[in-house]
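Complex shown without one protein chain; remaining protein chains in place.
Note that the chains are named A, B and C in the order they appear, and that numbering of residues resets to 1 at the start of each chain.
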Amino acid sequence: MSNTPEPQEEGTMTTQTEPKPKPSAKDYKGRLKPIWCPGCGDYGVLSALLAAFADLEIDPDNLAIVSGIGCSSRLPGFVKSYGFHGLHGRALPVALGVKLGSPHLTVLIVGGDGDGLSIGAGHFPHLARRNVDVTYMMLDNRIYGLTKGQTSPTTPHGIWTKTSPAGVVEFPMNPAALALCYGATFVARGYSSQVKPLKSLIMAAIQHRGFSLLQVLSPCVTFGRKCGFDAIANSIKECPAEHDCRDASSAYQLATDPQNIYSGILYQEERPEFISTLQAMGGARGRELDDGAPEIDVDRLVDQFS
Amino acid sequence: MSNTPEPQEEGTMTTQTEPKPKPSAKDYKGRLKPIWCPGCGDYGVLSALLAAFADLEIDPDNLAIVSGIGCSSRLPGFVKSYGFHGLHGRALPVALGVKLGSPHLTVLIVGGDGDGLSIGAGHFPHLARRNVDVTYMMLDNRIYGLTKGQTSPTTPHGIWTKTSPAGVVEFPMNPAALALCYGATFVARGYSSQVKPLKSLIMAAIQHRGFSLLQVLSPCVTFGRKCGFDAIANSIKECPAEHDCRDASSAYQLATDPQNIYSGILYQEERPEFISTLQAMGGARGRELDDGAPEIDVDRLVDQFS
Amino acid sequence: MNRNDFVMGISGDAGEGVLLYGDLMTRIAARANLHISSTQTFPAEVRGGQSYVQIRFGVDSVFNPGDKLDVLIAFSNLAYHWCKGMISSGAILIIDGEPETVDRAARFGDWKGGPIYVVPMTRIAGEEIGEKRAKNIVALGVTCALLGFPADHAEDLIRRQFKQKGEKVIASNLAAYTAGRTYAEQHIEKRDTLTIPEIDGDGHMVMSGNDAIALGALYAGCRFYGGYPITPATEIMQLLADELPLVGGTMYQAEDEIASLAAVLGASFSGVRAMTATSGPGLSLMSELLGLSAMAEIPVVVVDVQRGGPSTGLPTKTEQSDLNMAVYGGHGEFPRVVMAPISIRDCFNVMRRAFEIAEFYQVPVIVLSEQGLGHRRATLPRRMLEQTPKADVVRPLKQWRDGYARYAFTESGISPRSIPGDPGGAHVITGLEHWDFGGPSHEPENRVEMVRKRFRKLRNLDRKYGGVFAFKGAGILQRHHATTDGEAGRLSSVEEAFRGDIGIIGWGATAGVVREAVARAERRGISAAAIFPRMILPHNDMTIRPFIEGHKSILVVEENFTGQYAKFLAHHYSIRPAKLNKYDGLPFTPDQVLSKIEELADHV
Partner (left out) sequence: MNRNDFVMGISGDAGEGVLLYGDLMTRIAARANLHISSTQTFPAEVRGGQSYVQIRFGVDSVFNPGDKLDVLIAFSNLAYHWCKGMISSGAILIIDGEPETVDRAARFGDWKGGPIYVVPMTRIAGEEIGEKRAKNIVALGVTCALLGFPADHAEDLIRRQFKQKGEKVIASNLAAYTAGRTYAEQHIEKRDTLTIPEIDGDGHMVMSGNDAIALGALYAGCRFYGGYPITPATEIMQLLADELPLVGGTMYQAEDEIASLAAVLGASFSGVRAMTATSGPGLSLMSELLGLSAMAEIPVVVVDVQRGGPSTGLPTKTEQSDLNMAVYGGHGEFPRVVMAPISIRDCFNVMRRAFEIAEFYQVPVIVLSEQGLGHRRATLPRRMLEQTPKADVVRPLKQWRDGYARYAFTESGISPRSIPGDPGGAHVITGLEHWDFGGPSHEPENRVEMVRKRFRKLRNLDRKYGGVFAFKGAGILQRHHATTDGEAGRLSSVEEAFRGDIGIIGWGATAGVVREAVARAERRGISAAAIFPRMILPHNDMTIRPFIEGHKSILVVEENFTGQYAKFLAHHYSIRPAKLNKYDGLPFTPDQVLSKIEELADHV
């Protein structure tokens, strides 16, 4: 046990000017080895993600990954970056705080279908409509993985689970369709087994200025096999080439198609991003305050309270 | 102070067979006088509601009105019925519990835009998609009334409020459109100043078997005048006569029309109601258990645990 | 080794069927009229996907899964290494391997126990059944034969276990079991004396604490459960999902814990006995609604199966650290009842009291269980289910008089409650302060009276429900309250338990361990007794005061860091009790408690 009576900085920054070599996916591997079950879809998501980071040459020191609680939410531990493995359902507002606090960071959210659509359902519409510039990857395995197989909001109708002994009564929620209704400016869908296309979707989502939702179908091999993933493997289709992803209503139709599960970018739109609006009004300067924080106008305040 | 050591019943029921006279709106007036500001839209809603009860000849003893917290949520106190004036944002799950507990009751929810779309936003999709047979009247004044004028999720973009000194940055939520996305089987919109049409909408909503949302535009004259209600008074329009309210996509278009605010029944659909499905599996018998509660099968249980 | 009381550990990899082996073994023993106490808590040094079950068998009741292993079943060499340090001297080892070719010196050189049986479980399963994965069933056959369990119970259980999977699977598992038995009978030369005795009886049931809570609720007339999955409470919900619809009730999986309790309050308001169960994080989220329950006087039972905290903490580990929250959590001041079952049997019993109290006094009742109780299993007598009367859930309509006031002031503080549907009983409940008829009021005098009315309800609750369990020597006494003498006890008198040198006070699941430590202490000549109040709030002064006054030194045992119950008692009695605390996620063992008792005994 070292004797550190107070927080100490480990030295101030040295400016590095040597050109860095182009990073590879491996450079983004975190300190922990993934502990998912063998065959879990989340492995595919992780490798697509690391590859996307490398391709985008994202600086790990300026990357923050925020998650909730669930198997999928363990992901930040497996990436080399700043990470926030928080509470069940609260990843979205945390991520918003991180981004509002430090707008220069790239902020990514990872969470499960239960995390985002059940306990976190109240935060999703608000983040989306605010068009905060964060990327939300929902790893949808249609089941509660970590707690060992209860009904989730995306479990298909009629399926037996540990909490639906007579089959799920409800009809499932559709995260991509909801994101559209909520006013998300980027909505896409991918599949954990299709790592390469998934990587491209992740890259597009990160590059998008504004709130992006990326629903990733990612099977739970231990508790979620029955949730229709065998069928998905065969039936998932890319969005038709003629689909104009600026067209909201055809995006909605693709998202909710009863026959096919469409993957790809369903929707993308340019709309003023939340933080830039706040910044236009003077706020949300974050760590940029280093460049000279505006002073408190004491005289005005004294006058106001006199 | 009476000396009542334990709860006592006040006598058992006497069967009443005399035919009751047809009730009038007045018969549904509660013990409290409304305490809303003079001119508040909620007065109009209350009178439409009482008239609807009278027309439907609803039995006040089998009526439960559940609300959250807000000016609008004070409504149950002004009606003669069982009422549950609960917590901010929690009216929906409470109402679901009341209905699951006693399926024979008519259950009505009343709440504000903040109550339902902000703090309660996580419950709305789940009640709607479950198609629980309750009626949800959202009294939308586009502002936080009770707390004296802060931004609500329906406050129009750009409007100044006490918490948006530079104008609301966000774009407003649209409760009717959301209900459609959530799978509500009845979606309607009314206006507090149009008491008669509102009464009809309330009646239709209550009679609908399944989850019904009725958005009622109901101005806050004290803090919400600036939220566009003068314009609404002129521009609100009935749904076009040719609108087929079984057509979801045209309902969505009417709900989100950028020019006009359409009132009337936007959407209605027949879909199995949640509780009847549970009942088909044996559950949700509620007070109907009086007619003979199924016994615990002790032998099976003993065997299961041996 | 005492064959009347021995401990078995089963160790293997996650895929090797350790849990199923454990489940079948406990049931086989229970059918043979042995008592068991078992746990699936992973030993702490085991990381990742390793599975471990520990079963203690006893001719008499056993109250905890024990300290050291007398028998170790290891499914692999790695499994052996995890557990080799946990054994008692003379322990038996049964391990997968080739008896002929194994290099015993190299592999078992560090074995400090007794006889070693190397059994080719995997080979038997592979060669004779054609399914290597059946090795756990082979192992079961081997163990049954070695310990002398008859075959019929096992075969019956195997049939039931694989019923869903069809005749072929049943047959091959039966074959695996028989192959194990046959191998043991033909090839193993028994070099130990451990054989289970024959005991008369109809067999016992085997249940976990979570099972017992669910069934207790069912018997208590609970007909609505609203909940959200969370470790280690989920099994309560899962069992009720199966059972409630069969008796006309509803299990409702809500979108979160807040919606769960909200729905429960709604259902309770509508006249149904209703509950939820959760763990710490969920209870935190329910804080606001608990206050509403008390303010609006809506009955509710909330079970908290505690786990290691704070925050997400240690979801699969045990701790007793939510007492403060249960007692003080939530804003403002409101009456509430906090109960803590002391055993699996008590989990079943407490639920009945919890529902009665909630309904009669119209208050929230919080039941504090914990991972170490919820996931532990024990044998229970069949009569528990066969002879416990079921609560009557029928609630006839009542007619109420004009001017009915929901919150009428009464001397007891309890106001007559109408239920939606009752003619003339219409009223509006609110979480705002209110007049007696329910309308909001901030008038100061009414406010003062309402606060007093609400708290008055708890005044005599401790007399009626505030029982304690007292342990001394091998005796147990259940003392209901200060004025009666206790029931079904094996202690001759109240005084016996309430006077002595070392008085231990604990709460909840540590009772099983403390009880054993106290008994062992007596055998070593130390005068020690223990009490466990089942109701923690309202505080049962009438029973705890004489216990404290009757002992020279007081020790408070609890699984937390800050000594929550010790502090609670300290401010009631102006005492500074000795404390034994554990907060590493693992339950106490009898040895650990005994050491502390001995340490204190040196200073009495």
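Observations on the structure shown:
Definition applied: contacts are C-beta pairs under 8 Å (C-beta built on N, C-alpha and C of every residue); 3 or more make two chains touch, one makes a residue touch a chain.
Nothing here was measured: the structure is a model prediction, and the numbers come from that model.
Although it is left out of the displayed model, the omitted chain contacts the following shown chains in the full complex: A, B, C. Which of B:Ala51, B:Leu87 or B:Ile261 touches the hidden chain is settled by the complete complex: it is B:Leu87. From the set C:Val367, C:Met384 or C:Leu586, the residue in touch with the chain omitted from the display is C:Leu586, counting the whole complex.
Interface note: of C:Gly109, C:Gly166 or C:Gly332, the residue touching the hidden chain in the full complex is C:Gly332. Contact residues of chain B toward the unshown chain are 35, 69, 87-89, 118-119, 121, 144, 146-148, 150-151, 153, 162-166. Listed for chain A, the residues touching the missing chain in the whole complex are 1-14, 16, 30-32, 60-62, 64-66, 76-77, 80-87, 90, 92-102, 104-105, 122-123, 126, 278, 281-290, 293-298, 301-302, 305-306. Within the entire complex, the positions of chain C that touch the omitted partner chain are 44-45, 279-281, 283-285, 287-288, 291-292, 294-296, 304, 306, 308-317, 319, 321-322, 324-325, 327-334, 430-433, 442-445, 447-448, 451-452, 455, 560-562, 564, 567-568, 570-571, 574-576, 583-586.
Basically, only the chains that are shown with their structure count from here on.
Compared with chain B, the chain whose C-alpha mean position is the greatest distance off is C.
Here the CA centre of chain A is 34 Å from the CA centre of chain B.
In chain B, 122-123, 126, 278, 281 are the positions where the chain touches two or more neighbouring chains simultaneously. In chain C, the residues that touch at least two other chains are 245, 251, 255-256.
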